[in-house]
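Questions regarding the structure given below will be posed in turn.
Apart from one protein chain that is not included, each protein chain of the complex appears where it belongs.
Letters are used for the chains, namely A and B, taken in the order the chains are written, and counting of residues starts over at 1 for each.
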Amino acid sequence: MPFVRIFLRAGTTPEYRKALGDGVHRALVEAIAIPPDDRFQVISEHAAADLIYDLQYLGVQRSDRIVFVQITMSQGRRPQQKRRLFKRMAEILEESPGLARQDLLVSVLETSWENWSFGNGEAQYMDT
Amino acid sequence: MPFVRIFLRAGTTPEYRKALGDGVHRALVEAIAIPPDDRFQVISEHAAADLIYDLQYLGVQRSDRIVFVQITMSQGRRPQQKRRLFKRMAEILEESPGLARQDLLVSVLETSWENWSFGNGEAQYMDT
Partner (left out) sequence: MPFVRIFLRAGTTPEYRKALGDGVHRALVEAIAIPPDDRFQVISEHAAADLIYDLQYLGVQRSDRIVFVQITMSQGRRPQQKRRLFKRMAEILEESPGLARQDLLVSVLETSWENWSFGNGEAQYMDT
């Protein structure tokens, strides 16, 4: 159910991006109990001119390796769960693929449970 | 008013993608009465490593031809309208361009009516 978008600077290897996708998903599983097989992600690389970030907003020193993660998920997680998600994601991605904690930016969009179809034209979460 | 994002695996023809865009829009028109000329879409193709999906979450068997559709639209549709939208979209896309029903994933983001400008710097839906 989370639909995850990952944006980063062009020039990384598929292995690097796979580790990013794996790590973001593992954080969702560990921190807020997303089912392990509930994984849908799109990763895109962008030229330097097209991926713009402030070097120190809120006192965080960022670099060209910055990664923006935008997660669309259903409503209902408590603030403390979101806090845990951000923390766990930074820890996991620091381990692999070695992303500095300063270079992880996350935003979450919440939508209704009824707003998803996972195939077959069905609204799976509306019926269960 | 819907702003539609379509994500799919690289390697399709412009004609295939046009049929996808046409079908998604026709489903919006038929199922939830979006005006026929209220059409704004961005389609993007992604390498295999960058478009990640689970092969069988919720028992749906997916393939490399998977298409993610993310629709941003204004609030107010009833659950049954959304259910109809998902069903109609799967039917139409199966007909053309021949997308398997298992390979259509849809999510909907709802926003306020006041949150749109369709040109001229105006907030058209705020004023009418």
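One rule holds for everything that comes next: a residue touches a chain if its C-beta (ideal position, glycine included) is under 8 Å from a C-beta of that chain, and two chains touch if they have at least 3 such contacts.
What you see is a predicted model, and the numbers here were worked out from it, not measured in a lab.
Residue A:L104 is the one among A:M1, A:L28 or A:L104 that touches the chain missing from this view.
The chain not shown here touches chain A at positions 7, 44, 46-47, 49-54, 56-58, 60, 62, 68, 70, 79, 82-83, 86-91, 101-110. Interface residues of chain B facing the missing partner chain: 3, 14, 17-18, 21, 35, 37-44, 72, 109, 111-112, 114-124, 126.
The rule is short, and it goes like this: only the chains that are shown with their structure count from here on.
Centre to centre, using the average C-alpha position, chain A and chain B are separated by 21 Å.
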